[in-house]
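Here it is: the structure, laid out below.
For this view, one protein chain was removed and the others were kept in their places.
Here is subunit A:
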Amino acid sequence: MTGLTAALDPALAAGVPLSVGEVVDLFTSPTEFASVFVEGLAKASLYLMIASGLTLIFGLMDVINFAHGAFTMYGAYIAGTAVLALGVGSMGLVGSVATFLLILVGVFVLLAVLGVVFEVALIRRLYEYPPIYMILLTFGVSITMEELMRMLVDYYNVNSGREAIDWSIPRDETIPESLDGTFNLLGVSIGGLHPFQILLGILTVAGIWYFLNETRYGLFVRAGVEDDEMARALGININRTFTVVFAIGSGLAGAAGVMLMWSPLWRVNVPLALGVLLPAFVIVIVGGLGSFKGTVVASLLVGMLDALATWAFRVEVVTFTDIDQLLIFAILVVMLILQPRGLFGVEGQGDHG
């Protein structure tokens, strides 16, 4: 709890005029509170999906994957194109959700394959270099991937006569009507997408937890995180484990992109790559580099505070448009001042260049 109150401070310190009366209102009205809480959970799920791939890859391989956001953006574009092509928006609730899940799996697989290619062709060459070169390499790949997508969309727009609107696929063309808007549950107003996002967030946590703790590769991964030389000496093929983890991490990035396609905040566009990457970093750092538990807790923390800030903006306690972005980086700075290694960070991880 100290972390939460501490992280609230920057919002106050940044001069955001919170009026006390309104805040009291929130905590005395159970329905209002519940709706902010559900929104917070939904946002936390999205953040978790974005950040979990990054944390897996960093924990084992010490690779800070700057191309993670680009993978997410590709996932979003592939899914958006598939939804448009299949016409999911006009299907009923069951049909659209089923198709959506199929697309989710498909994108996961596609991006995982891309991740394998990326790891084998490029990342693998640099394991012996200082870690900064990994940042450089993935950053370069990220720039290239983003611009390639811009080219493809430009090309598509030129040929279909479509107006290039921010190089994006508009949200209202892809979302099924039944999931758009809000519904009421016991007087609590809940966004139509929120239960869905929360469910997938829980599935992600459960899936990764199962992978790490119950599977053979999970065992290798944990051994590799602990001490990769020792694991190698015991005959574990760490290189192949690296590839598998990179594939899973990339797949998760893509799956997160599929989820973001319908989120009113993000939309399918090229700037999504950077827009996703930076918060994902913040969550990974706040949670502690390489700690999956830390990432889950940090996602909840950031998601809840984000929902609170969005609510504050909605009821016009705060009149600062990008309050959520400001908040995320304020959390990062305050956390690093108070607890330099994040919530569950391990001594020595990420200290070297």
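Note that a residue touches a chain if its C-beta (ideal position, glycine included) is under 8 Å from a C-beta of that chain, and two chains touch if they have at least 3 such contacts; residues count from 1.
One rule holds for everything that comes next: contacts and distances are computed from a predicted model.
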item	value
Omitted chain, identified by the protein name its UniProt record gives, among "Cobalamin import ATP-binding protein BtuD", "Anaerobic glycerol-3-phosphate dehydrogenase subunit B", "Oligopeptide transport system permease protein appB" or "Amino acid/amide ABC transporter membrane protein 2, HAAT family"	"Amino acid/amide ABC transporter membrane protein 2, HAAT family"
Residue among A:A98, A:V117 or A:M151 that touches the chain left out of view	A:M151
Option touching the unshown chain, where A:V97, A:L110 or A:L278 are the choices	A:L278
Contacts of subunit A with the absent chain, listed as residue ranges	14, 64, 122, 125-126, 129, 131-133, 135-137, 139-148, 150-151, 154-155, 158-159, 274, 278, 281-282, 285, 289, 320-322, 325-326, 329-330, 332-333, 336-337, 340-341, 350-353
